[in-house]
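Below are the structure tokens for one structure; questions will follow.
All protein chains but one are shown at their positions in the complex.
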Amino acid sequence: MSEATATSESHAVAGQPVDPHRATDGHDQVHDVPDSTYIKIAIALMILTAAEVAVSYMDIGAFMVPSLLIMMAIKFMTVILYFMHLKYDNPLFRRLFYTGVLLALFVYVVALLTFHYFE
Amino acid sequence: MSDATLTEPGTDPEFIDETAIVESTVGTAYDGTDEEVVDHLGHAHHTSTGLSNTKLAMWLFLGSECLLFGGLIATYMLYRNRQGDAIGPDQLWDIPFTSASSFCLLMSSLTMVLAVSAAKRNDERNTRLWLIATASLGGLFVAGQVYEFTTFYREGLGYTTSLFSSSFYTLTGFHGVHVSVGIVMLMALMFMLLRRRVTGDKAETVEMIGLYWHFVDIVWIIIFTLVYLIPA
Partner (left out) sequence: MAIIERPVDTPALAPEGGPSVVATPSTSFGYFRRPVETTGWRAWAFTVDHKKIGIMYGVVAMAFFVVGGLEAGLIRAQLAQADGTILSADKYNQMFTMHATTMVFLFVMPMAAAFANYMIPLQIGARDVAFPRLNALSLWTFVCGGIFINTSWFLGGGADGGWFMYAPNSDTPFSPSDGVNFWTLGLLITGVASLVGAVNLIVTVINMRAPGMSLMRMPIFTWMALVTQFLLLFAMPVITVALFLLLFQRNYGATFFSVADGADPLLWQHLFWIFGHPEVYIIVLPAFGIVSEVLPVFSRKPLFGYPFVVFSGAAIGFVGWGVWAHHMFASGLGPISVSVFAVATMAIAIPTGVKIVNWTLTMWGGKLKFTTAMLFAIGLIIEFTIGGLSGVTHSVAPSDTQQTDTYYIVAHFHYVIFGGGVLGLFAGLYYWWPKVFGKMLSEKIGKANFWFMIIGMNMTFGPMHILGLQGQPRRMYRWTDARAGEGFFNLGFWNLVSSIGTLVLMFGVLLFFVNVWVTRKAPPAPVDPWDARSLEWITTSPPKAHNFDRTPTVHALDEFFHRKYEDVGTGDHHEYKQVMTGEEVVNEEIAHADAHIHLPSPSYWPLILALSMPIMAYGVIYHTLLIVVGGAMAVGSMFGWALEPSTAPDSDFDPPADGTPSKEVALHV
């Protein structure tokens, strides 16, 4: 165990300046997100979830489903963009993933439409 | 390209995993279209885009998983009201309980991100700590699901009871299996890190599994809203 720690410390490069022109696994390390930001985002997600649950108990008629869907979408995008780091990574990853999401949305919504699901 | 880091016999060498097609580029002229991928330890290899192969592969896989879960969700949406005379969603859901287990999964995404962050800083102890936390929260979620399903079953919702029941269990079952596989991967990763058996860039491996874990979380974000919160 101690040998392992010693080896890793000999390789540690924390704090070393990084040449911004070198791609680093697609990360933009200069703007990397600190831990405290992640915690704040997690708290925001918690609050949003609580809000969602609260709304589901309220009687706001036709506004309920859209507002739930919007909150769901915000949570979805937040986890993708920040926790999965898609906002800061190479745009190729974004494009690939969004293609999957949008394609799934398209084909399944169209299929449900033919079932007259949304009427 | 020059790689200054030599592996000395006896130290822990780092291996490339799958993307081991490395050519010594002595004598090859580059015209600038190649990019260097540099990991957090300063090792580098060339890919045409500067992006890591494994990360690209994981994103492609997650893109395809959207189609998988989309199909299961669409099936559920179609059949959610078709329970006949049998018990239906309104009588079954325990929203506070499910909210609690959703909360666990959401927090596990936070701990996962903290694990990745620790791995990038080469903080081995905290990486393992946050990985255990993630796996534990995931395990709590699965336990909650198991408890929920056994309760539903006792209340009359079997797998074959109705279209609603089959679709519900299949959708949440697939998700639960994905979470469980994730937990196994997290535990395996943790032990492999402990035993110095992770070949390749450790931080990237943690990040890959993190991407999978977050994806499983966002699928639940969708399921929680569409299945539990939106009234049938």
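When the chains are written out, they are named A and B in that same order, and each has its own residue count from 1.
Heads up, the rule we're going with is that a contact is a pair of C-beta atoms (placed from the backbone, for glycine too) under 8 Å apart; a residue touches a chain by one contact, two chains touch by 3 or more.
On a predicted model such as this, the values are computed, not experimentally measured, just so you know.
Not every partner is drawn; the one left out touches chain A at residues 25, 92, 99-100, 103, 106-107, 110-111, 113-116. One chain of the complex is left out; on chain B, the residues touching it are 3, 5-7, 9, 13-31, 33-34, 37, 39, 41, 43-45, 47-49, 51-54, 56-57, 60-61, 63-65, 67-68, 71-72, 75, 78-79, 82, 84, 159-160, 162-163, 166-167, 170, 174, 188, 192, 197, 199-201, 204.
Just so we're on the same page, only the chains that are shown with their structure count from here on.
Averaged Cα coordinates give chain A a centre that lies 12 Å from the centre of chain B. Of all residues in chain B, only 11-12, 35-42, 49-52, 55-56, 59-60, 62-67, 69-71, 73-74, 77-78, 95-96, 99, 102-103, 106-107, 109-110, 112-114, 117, 120-122, 124, 196, 201, 204, 207, 210-211, 214-215, 217-218, 221-222, 224-226, 228-231 touch chain A in the complex they form. Across the interface of their complex, chain B is touched by residues 4-5, 7-9, 11-14, 18, 22-26, 32, 35, 38-39, 41-42, 45-46, 49-50, 52-53, 55-57, 64-65, 68-69, 71-72, 75-76, 79-80, 83-85, 90, 92-93, 96-97, 99-101, 103-105, 107-108, 111-112, 115, 117 of chain A.
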